[in-house]
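A protein chain is absent from this complex, but the other protein chains hold their places.
Chain IDs A and B follow the sequence of writing; residue 1 opens each chain.
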Amino acid sequence: MIQYLLLLLPIISALVIVLSSQRAAKWIALIGSTASLIVAAVFAVQFPHWTTGGFWPDLNTSPILGNFGVDLKIGVDSVSLMLVLLTVFLTPLAIAGSFSAITTRMREYYAWFMILEASMLLAFMSRDIIFFYVGYEFTLIPMFFLISIWGGPMRGPAAIKFFIFTFLGSVFTLTSVIFVAVRHFDSTGTWTFAIADLVKFSSTQLSAREQFWVFVGLMSGFAIKTPFFPTHAWLPLAHDQAPTGGSVVLAGILLKLGTYGVFRFALPMAPIGAVECSTFFAILGIIAILYMSLVCWVQTDIKKLIAYSSVSHMGFVVLGLFALNPIGLQGAVMYMVNHGLSTGALFLCIGMMYERYHTKDMEQLGGLVSKMPVWSFFMIIFTLSSVGLPGLNGFVGEFLCLMGAFVAEHDQPAGYPGVLGPWYAVVAAIGLILGAMYLLIMLGKIVWGSLREPHGQEHAQDHAQDHGQSHAQHAEIQLPTDLNFREIAILAPIALACLAIGLYPKPLLNAVEPCVKDALVNYPAVIDQYNAKRGLVNPGTPVKQAEAKP
Amino acid sequence: MTHLLAASQFGASHAVTITLAMSALLFTIGLVGFLVRRNMILMFLCTEIMFQAAALAFIAFGRMRMDTGGQIFVIFILTIAAAEAALALGLVILLFRRKETLSSEAWSELHE
Partner (left out) sequence: MIPMLSITDTHADSPAHAVVTAIVNAIPSPELGWTGWILLLPAISVVLTGLCCALRVKSKLPGWITVLALAGSFALVLKLYFLRGDAGAPVVVHLWDWMNFSWGDQNKWHALQADVSLYVDSLTLFWLLFVTGLGTLIAIYATEYMEADVGKGYARFFNGVSIFILAMCTLVMADNLILLYLGWEGVGLASYLLVGYYYKKPSAVAAGKKAFIVNRVGDLGLAVGIWLIWVNYGTIEFNTLFQVWQDMERGVGGFDKSLIPYCLMLGAFGKSAQLPLYVWLPDAMEGPTPVSALIHAATMVTAGVYLIARTYPLFTLHPDALATVAWVGGLTALFSATIGMAQYDFKRVFAYSTISQLGYMFMGLGVGTTFGAAYHTLTHAFFKALLFLTAGAIMHGFAGQLDLRKLSGLRKVPGFKIVSWTMLIGCLWLSAFPYSAGMLSKDVILVQALGGKDHGFVWLGWIGLITAGMTAYYAFRVWFRVCAGPVFYMPGEETHDDHDTHDAHHDDHGAQIAHSAPAANSSHEFHPHAPRWAMNGVLIVIMLGAFATGIPGYMEMRGQSNWAQVMMAHSSAFAGSVQAHVTDAVNFGMNPHQLVELFGTIASLGGIAIAMYFHLLQRKSADKLRAWLLAHNSIRWIPVAMENKWYVDEFYHACIRGPAWIAGQILHFTDKHVVDGLMVNGIGRIPAALGRLFQPLYNGVLQGYATTMAGGAALVVAWVVYRWLTSGVGA
């Protein structure tokens, strides 16, 4: 029953927060989210399928919508659990990171935050596609309020664009899901929305044409959420305007809902569709990597820069996913976790700096290392992790994603043929250079150099009023020049996690491996067929031949 | 016409036809009343008439299919209509107090 406890804890905390006082709200939120973290840790320790694959707990609960086969089934496999752990890990840190930034309507803020956590957990833990969808869509509501109430000067348009844009795509996702469920009902006579059943049915029983449209429908939602290249327009604005905590969760976890959806639903449900679209989406991923890197380069607003870099980084995930082989998928899943850590941490760092200087303009800031050495230290670590420096976490995912795309050829001897190929990886790898370029330029501007600070404190106060925060309330919180203990305690765990994953990613890789194999179970045959249609024949792997002999 | 004949084969065809016709008549009366009157209380009464027309149709179809569901729904409808009547009359009184008139034309702020 611990899985229900995990889901209920944030909701209960939200209720308690609503009933409590403004001052107590943040502490209740912190306690509630930390309790979730502990429960999730216990859950992870109990989880028996770390290296074997499969879902746990495997319970049958009573259907709550009777005849339609919708079931509140909660269970995780290792990939879900990793994302659950990422969620419960980042949420308390994001909450603690909001302590001094949020000075108005605190009760609502923290209540929405806890509801956001609950809906993310529901999305990651649900084994029923309808409840996944409920969690997936429900994240929009708390996020909408977080942006539109506590956001920057353009918060209104940002929140509306974020909501409508992501909601629009999800409608098609739901359509695809319902289509598959109806087809399942037509052919078997029973209603079900269980992920496993629908995946099995859809991947084996649907025709190529149906699979194609199912895939397109699913992707239209996930692509906007991730976001893929041309549908990213909501993201820079939303990130830029969201409060720090919102940006952290948005970049760290919400974006992963999209790629998680691709990994969990789109790829396994419609292999034929996925193979047919894979070059298209891989090219979109490459465009995202390069295009966004160049856009990042000319940004002057540091938060926008990191937001754009998120799109660029998600391009690597897309490339890894559509490599359709174990290396690429491993890389993609690792990248999801690692991007959550490093980009989330970068947003926290920027938030901390913003609370001190009330500007995110890199032209006005510089040389902060001489004033904020501790902050600079963390900034450098997370930037390097984002750059993909080996030994830190970012490298593992990035390298594997690119390698996966590189080896995804029709005659790949690994038993997993592919439709991409070396050129995709080589072109995408130019992103390694551009990524280093814009991130180090950012470091060079704000961390290194001689000290530059914005002029005058009046300016900062004007800015605070823009945010709907009164002058008096704002002056209430005095921050030291460099980070205080609370802020160090927020960033240090993430830095340690970055280092630990960078140096010993093996447990995570091992945990992902069976899930990857499950997700790819239909692919080799489908890809061989697809390649044969293009006139490319897999000569068969030497290993396979060796197995055939005895 | 074959459809009508087929329907009559369920039995008690004439009674059903007459009741349905009655229901349609009631609905038309209610609709016309709603559209031509400006007095909010009268308009509200007209909506009630349309409501009852629908209830009557429920009874008729229930009778036609020999299904008690129709009558059960009518009881539901009556209950809800009662609750809604109380609410709506309260609203009308509220509106009357604001502008000292019952004309619906006094309230047209929804237009662009």
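One rule holds for everything that comes next: a residue touches a chain if its C-beta (ideal position, glycine included) is under 8 Å from a C-beta of that chain, and two chains touch if they have at least 3 such contacts.
Nothing here was measured: the structure is a model prediction, and the numbers come from that model.
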Field: Touch with the omitted chain, as defined above, among A:Phe68, A:Phe167, A:Trp213 or A:Trp448
entry: A:Trp448
Which of A:Tyr291, A:Phe316 or A:Tyr335 contacts the chain that the document leaves out: A:Tyr291
Touching residue (missing chain; options A:Leu6, A:Met379 or A:Val407): A:Val407
Footprint left on subunit B by the chain that the document does not show: 1-3, 31, 34-36, 38, 43, 104-105, 107-112
Message: Touching the absent chain: which residues on subunit A qualify?
response: 161, 164-165, 230, 232-234, 237, 291, 294-299, 326-327, 330, 367, 369-371, 374, 384, 389-391, 395-396, 399-400, 402-403, 406-407, 409-416, 421-422, 425-426, 429-430, 432-434, 436-437, 440-441, 443-444, 447-452, 503-506, 509-510, 512-513, 516-517, 541-543
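Here is the rule we go by: only the chains that are shown with their structure count from here on.
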Query: So what's the Cα centroid distance for subunit A and subunit B, whole Å?
result: 52
